[in-house]
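Removed: one protein chain of the complex. Kept in place: all other protein chains.
The chains carry the letters A and B, assigned in the order they are written, with residues numbered from 1 in each.
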Amino acid sequence: MSIVSIGELVERARDFEGRLERYYAELRDKTPNNGVRLLTYYLSRHRRHLEEVMKGFENEVLERIFNVRLKYDVNFNPEEKFHIIKKPIDEIKGNELLEAACAYDEELVDLYKSILDQPIGEEARAFVEGLKRLEEKDIVMMKKMIAMDYF
Amino acid sequence: MNPTPVLTIFVASIFTNNILLASFLGLCSFIVVSNRIETAIGLGVAVTFVMVFTTAINYGVYYYILVPFHLDFLSYIVFIAVIAAFVQFLEMFIERFSPTLYYALGIFLPLITVNCAILGAVLFMVIRKYNFIQTVGFGFGSGLGWALAILLMAGLRKKMGYSNIPEALKGPGIILIVTGVIAMTFIGFTGILNLQ
Partner (left out) sequence: MITGLLAVGVNLGIFLALSIWLLISERILVRYGKCTITINDGSLILEKEGGITLLTALYESKVFIPSACGGKATCGYCKVNVVKGGGPILPTEVPFMSRGELRSGTRLACQIKLKEDIEITLPEDLLAVKEYRARVSLVKDLTHDIKEINLDLIDPPEIKHRPGQYVQIQAPGPEGTVFRAYSISSPDYIKDKIQLIVRLVPGGIASTYLHNLKEGDEVLFTGPFGEFRLSENPDTAVLCIGGGSGMAPMASIIDSIYNKWPDRTCFLFFGCRTTDDVFYLDKFKKMAEEHPNFKVYYALSDPLKEDEDWDGETGFIHLSVDKYLPENLDLQTFLCGPPPMIEAVKEVLKNKGYNPDEAFYDKF
């Protein structure tokens, strides 16, 4: 599905992350794997990224940013990237979960990059840049966690 | 020699004969840089500064070097060279004394070199046969006029951010239309005085 304004993008991302959070909660209840359970606590923080970036802007500015319309539509298909959501819960392993979370973050980064290529004004640019930087940091962190092979 | 008093030239070049709104010179940087008031002021100041000094220097070069040797056909290339050199100088000067302005102006500072308003003002000075005092007054006035125009535009564009502009006119389209409207209102000033 394509997105036409930044507000809509934020809305969609928030929706999906709400879904993810419910998924993580379910996983936490049902998984036999303790590593996965430990991870769900950490991963369900993802929703806070948006809020963290939004905190840096005043409401009035945020409203303006959300109204910025994109010149070209961008695609945002998180479900495809987070495919293990469809897998039976007791088969999920820690690293799989991390890889899926990583893929979702990478999708977000690509999305933000394609938005930054468009003329969206300085305020919106600062906002999207902030989001992008946060996700990139998150990716590095999770890649390291995958490499540690602890979960 | 041109008999118009220097004060008249000065006021006229700001309002009635505004180099941007009456002659439509220097439009490219006007369109690009008018998106923020701070940068608009910065560029306006830079253009005024460059305009005063390049008209003055080119006055000297034209009347004391080119004319005595009957080389006025060289005037275009010499004027451009003088402007280019002066902008280079200004760039170093601003970087030294106001790094914030330097970063705010970014690539637009070198763009002043090819700002046709600057060359336009120099050529007007020759065509209208101004003396030195008149030249400085004209350069200063034209610079201020250009700065005034871009400042007006930056203010309007800030407001325009909230308005519902038809898709096809977004960006330069609506800016050109608005510039036209401002130009028409400035025609109202022509009753006060007029330059030939």
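What we mean here is this: a residue touches a chain if its C-beta (ideal position, glycine included) is under 8 Å from a C-beta of that chain, and two chains touch if they have at least 3 such contacts.
Small disclaimer: the values here were computed from a predicted structure and weren't measured.
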Omitted-chain contact residue, chosen from B:Val32, B:Ala56 or B:Val78: B:Val78
Chain not shown: contacting residue from A:Gly7, A:Gly35 or A:Gly121: A:Gly35
Touching residues on chain A - with respect to the absent chain: 34-35, 38-39, 41-42, 126, 129-130, 133, 141, 144-145, 147-151
Chain not shown, touching residues in chain B: 61, 65-66, 69-71, 73-74, 77-78, 81-82, 85, 88-89, 92-93, 95-96, 99-100, 103-104
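As a convention for this text, only the chains that are shown with their structure count from here on.
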Rounded Å distance, chain A centre to chain B centre (Cα mean): 48
